[in-house]
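Up next, chain A:
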Amino acid sequence: MTTAEMTREAAVAEVTTGKLVIDGLRKVYEGAQSALPAVDSFSLTIEAGEFITLLGPSGCGKTTTLRMIAGFEHPNEGSIKLDGEDMIALSPDRRPMAMVFQGYALFPHMTVRDNVAYGLRIKKLSKAQIAEDVDYTLESMDLAHLANRSPNQLSGGQQQRVALARAMVMRPKVLLFDEPLSNLDAKLRVQMRAEILRLQRQLGITSIYVTHDQDEAMMLSDRIVVMRNGHIEQVAKPSTIYLKPASSFVADFIGRANFLPASVLTARGSKALVRCLAREFEVDAHPDALSASVQLLLVRPEAMNVSATTSTTVEGDTGRILSAVFYGPVVEYEVETDAGNLVVEVAAPDVEAILSAGDFVQIQFDASKTWLLPAEGR
Partner candidate 1 sequence: MKIRTIVGAAAGMALVFPLAGCVVEAADPSGVEASAGITVACGNIEELCESVLTEFTESTGIPANYVRMSGGEALARLESTKGAASAEFDVWWGGPVESFVAATEADLLASYLSPERDNIQESLRDADGYWTGYVLNPNGICYSVSAFDELGLDAPTSWDTFLDPALSKNVATSHPATSGTGFGFITTILALNDNDEDAMFDWMLDMHPNVLQYTQSGSAPVQMLVRGEVAAVPAFASVCEREHVVNGNDDIAFAYPEEGVGFEVGGTAVVAGASNPAGAEAFTDWALGQEAFDAYVNTGYNVFPAFVGEGANNGLGQTVDDIPWLASFDPTASEYDRGELAERFDTDVAPTPVD
Partner candidate 2 sequence: MTLIAEVESLRAEIPPVKAPQLKKRKLDRVTRLILIAIVLIIAALVLWPLYSILREGFSAQGLEVLGSLSSPTTLRIIGNTLLLGAVVGAGGTLVGFIMAYAQARVQFRGKRLLHLIALLPIVSPPFAVATAFITLFSRNGIISSGVFGLTPNVYGLPGLSFVLMFSFFPVAYMNMLGMLRNLDPSLDEASASLGATRFKTFWRVTVPMLLPGFAASFLLLFVEAIADLANPLVLGGNFTVLSTRAYMAINGEFNVPGASAYAIMLLVPALLVFLVQRYWVSRTNVTTVTGKPAGRVSLITSPLARIPILTFVGLVITTIVLIYGTVAVGGFVSYLGVDNTFTLANYQYILGGIGSDAILTTTLLAVVATPIAAVIGMTVSWLVVRKLTKGSGAMDFLAMLGLAVPGTVLGIGYAVAYNKAWIVGDYMLFPALAGGAAILGGTVGIVMVFVTRSLPTSVRSGVAAIQQISPAIDEAATSLGANSVTTFRTITLPLIRAALLTGLTYAFARSMTTLSPIIFITTPQTKIMTSQILGSVESGKFGIAFAYCSVLIILVMSVIGLISFLTSDKFYRIASAWRWRETIQQPKGR
């Protein structure tokens, strides 16, 4: 466990409310083009103060799930309990949750201050209390100088901060994020990400974040929920998702992956002896891999290396360079092997030593950084 992860866990442990238990959530749209449900068998327990990301390609059901939690969609089956209280019976305006929207959805006819104060006014808090809360939140998000502006006078990043402030000032039990940063340019996104993380840590509010951006997911989450076609593929810490994905889909979705056909020679506990690229290694294996009929060995590009070789045939662990692209911090090779085309990433390359297309190379990788997966039926 990394230090960062340890710090996260400690922070999470301090918060006591906001535990969400979701069980067997299912949503089918009537008259939908396919008969398949948008979300099926979705079960998850989120601890108080945890930051969960729902990650997946478009159409995987992550937004639908989020909206069901928020109350904007009604599930056909399943339950959602917040601190033991049933949420499904409550209309969205009664659930102690607040949502941050993709397009910010700031009220265009109100100033920043009015926007942030909106929810508090609905709660009918005293004017003084509202003023105090609003001012505090604006201060802490560096928005105080914009308080009297209207949303159309703000930049994208500022608008997003206001949307955030508006939700956070409510001190909800659960914060919901619907791809809030996808409208921002790359640099701003990174900044805002950090901001969101900082605030979440500070307030310790349970957060559910929907995105299709893996970097975001990796950076923000305590745990990532990878979804596909309405189902959960895997729920795990970011490092686990990356290093030990449960399926080739997850592996491919996060980061880049090379899948090498491998045959299991022997298996022992969670390790297996496999034959791959005409060599034998001992590798960590996913539990399902050992019982599957076909396996694949996951090797990340950065875990591979190539070196010049005198061999001139593509076989076994010998391959031929198809392309070489210099990106700056890395050089990326596409290598043809008899196990398919592989992507190899070599960091901090010596510019002089970069290989060229057509060169024959020997493929090397660190077996301890590989992972055996079950192959999926196509």
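We adopt the following convention: a contact is a pair of C-beta atoms (placed from the backbone, for glycine too) under 8 Å apart; a residue touches a chain by one contact, two chains touch by 3 or more; residues count from 1.
For anyone wondering why these and not others, all candidates are chains of the complex that A comes from, given by their letters.
Only a predicted model underlies this, so the values are computations on that prediction, with no experimental measurement involved.
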item: Candidate from this complex that touches chain A, chosen among 1 or 2; value: 2
item: Candidate 2 partner contacts - residues on chain A that touch it in the complex; value: 29, 70-74, 91-94, 97-99, 101-103, 105-109, 111, 113-114, 118-119, 122-123, 127, 131, 135, 144-145, 147-148, 163, 166-167, 170, 176
